[in-house]
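Here the complex is missing one protein chain, while the rest keep their positions.
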Amino acid sequence: MPKILISDPTLRDGNHAVQHQLTLEQVAGYCAAADAAGVPIIEVGHGNGLAASSLQVGESSVTDREMLVTARKNLPHSKLGIHVMPGFATIPRDLAPAIDIGVDVIRVACHCSEADITQRHIGYVRERGRQVFGVLMMTHMLDKDRLAEEAQKMESYGAEAIMIMDSAGAFLPPDVSTRIDTLVRILHIPVGFHAHNNLGMAVANSIAALESGATILDGTARGFGAGAGNTQLELLVAVLHKMGYETGIDLYKILDAADLAEKNMIPVIPTIKSISIVSGMAGVFSGFAKHVQRISAQFKVDPRDVFFELGRRGIVAGQEDLIIEVANQLSTRRAAPVAEVV
Amino acid sequence: MTTKQLDDMQNDCALSVGEDVNRLFPLRNANLLVTGGTGFVGSWLAEMAAFLNDCHGFKINLCLLAPRASDFRSRAPHLASRRDIELIESDVRSLIEVPRETNWIIHAAGSPDNRFHFSHPVKTFETIVVGTHSLLNAASRLSALQKVLCLSSGLVYGPQRWEDVAVAEDAFTALDCNNFANLYAESKRAAETITTAYRSQYGVPVLNARLFAFIGPYQLLDRPWAINNFLRDALRGGPIRLQGSGETVRSYLYGSDLAFWLLSILVSGNIGGAYNVGSPMGISLKDLATKIADDAPRRPRIELNTLPSAKVSNTRWLPDVSLAQKQCSLEVRVPLDQAIRRTVNWHAERILQPQ
Partner (left out) sequence: MTRRKMVPVAILGSGNIGTDLLLKIQRSPWLECKLFVGRNLSSPGLAKASSLGVPISSNSIDGILQDASDCEIVFDATSARDHLRHWPLLQKAGKRVIDLTPAKVGKMCIPAVNLEECLAEQNVNMVTCGGQASVPLIHLIGKTQKDLEYVEIVSSISSRSAGPATRINIDEYIATTESAISLFSGAPRAKVILILNPASPCIDMQTTIFAKVPDPRIEPLALAMEKMVATIRSYVPGYEIILGPIVENGRLVVMVRVQGMGDYLPKYAGNLDIINCAAIAYAEACAMKSVDVASAQEVTRA
């Protein structure tokens, strides 16, 4: 049984669930606990990654620099990771200083069909001698062969592993298997998977990925994340141990870390509410959840209609502004004369 | 470049030529055109021509054709300023004419950088296929043309199976042309097909060389190949990170050997022939990384298996060069250890010297 590398974005993806208001105390506390549990990579930052604090996706209460410095101080053994999206973060202004602070693993992410925008950022991380993964997001929107092409581009740019994200929580296990299968076959670098739980499939999808040859998995404490949340980390670790996989993580200590997260950091344990089900069915970025709810209420439209329309239009991560347009359109459509009887 | 660096280049060329300079006599007083003349291959051909002129009185007139001359002037000023080297700025795709007195052509235009192939596939295909077509068209009207050597790639054979020790010139497997990752290999195959067409229809005296992997000064460190990654990591102080256990096998021919081989094949190779060019001596990436680490200024650490992988992804890419060896009496003269040492020093010196 190969070793499985666990990467823990509790302090990054989880930030979506609290509108990017995680405090430095919370960062310090969780880092210390996860480091003690032996979690190999701890990813920290705004929900959309480096330099994503914005009116578009939400402003964080602390700066990237403060979060990373705090995390670095509290991770004596584990690697510090960040999520970086070209289009939000730039090399000179954001990525270079982050590496200076001591980030070890940089995951350069893009929408699944746009890998060539990551060329320079991946190349820069390699030049700086840090570890770089290529990340493809919203991967339910591409078939396995096109996805493999995009992954190959990232491999050619110097990515050392490829993460496939089910950002909308839209996958069922066979969807994951076909994609991971193809990628593992075609790529020369390891493949990983990041699940969301909108359809209650996060752990099952992660195991399906494993069985197709993925060797890197993401999980967050208690599934901390937007909407229905992510793969529940401590649960995943337990399942992996039960299946005989090695993670290097101490079970009791990761359970403690999750308990700590629940106590100090997670105001509402993620559950799968109606809105999350719709979001998963519609194939919409799970980080949109709170925005859709707020804006739908403001424009007095059904958030479920908004999700399905966003999905129909093929809206990608980072396009939160379009929620306003869609809600507005739906509200004016509804306000129009109802029936014209002919 | 310092005097020592210039001497080193000349010594490299002398080592590669050995006692066999007379083999290249047909190049004396000749006009040699190199397309893609300012890249790695072009730069080494220029070094070799300069050596043959300076140390053996060859009086070769070298013409380097490339889309941008300014890069070459800054990278190799000692070559760009020579009176026996002329730079022509031209895009090979729209080439209509080449200098009328050209006797020998080496067509090296086209980037082997696979990042470029993935980000600019249309331009990659155009440069290689349309570029070869344009060049041969121009060559077909030259009165004094002796031979054209087109540089193809060892990738045209298709993937080498692990069980095959080395790949010879007849070892073709099929490439899936609908697979986007095969674009560069397919472009090179199409280019070879075009050489066949021009040879058959217009009698252009053309032959192909299939290039494998090389090492030496003038190779950009940011190229995404294993050896460049190792060099770059090593020069930065390391660690040198390897995926997997590093059992993948490659071989590397040094720049001056490459230049001598190409000129020899140009002169003595058969029209219509295809010759593998590269080192037949395989080395695992792990051993390569170790050698590089040994030569690097701060002896960096090597890390294997940095990330867990489900499959063993070792590959082998080695040329069988017995055809070039027998027909053109070629051999590897710069041993790999020396090649690595020269390359590491060259890059290290450049990092220390401000431009």
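The first chain written gets the first letter, and so on, giving A and B; residue counts start at 1 in each chain.
Keep in mind that, in the parts below, a contact is a pair of C-beta atoms (placed from the backbone, for glycine too) under 8 Å apart; a residue touches a chain by one contact, two chains touch by 3 or more.
These numbers were taken from a predicted model, which means no experiment stands behind them.
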Out of A:L50, A:A226 or A:V316, the sole contact with the unshown chain comes from A:V316
If the hidden chain were put back, which of A:G87, A:G129 or A:P173 would touch it? A:G87
Touch assignment to the omitted chain, from A:D64, A:D116 or A:E234, lands on A:D116
Note that chain B touches the absent chain at residues 91, 93-94, 96, 119-120, 123, 130
Extract the touching residues of chain A with respect to the undisplayed chain. 54-56, 86-88, 90-93, 111, 113-114, 116-117, 119-120, 141, 294-295, 298, 313-316, 318-319, 321-322, 324-325, 328
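Here, only the chains that are shown with their structure count from here on.
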Hey, how far is the Cα centre of chain A from the one of chain B, in Å? 42
Quick one: in the complex, what on chain A touches chain B? 2-5, 116, 119, 123, 126-127, 129, 131, 149, 152-153, 156-158, 160-161, 184, 186, 188-191, 213-216
Across the complex, what residues on chain B touch chain A? 114-115, 117-119, 180-181, 222, 224, 229, 232-233, 236, 238, 241, 243, 306-311, 313, 315
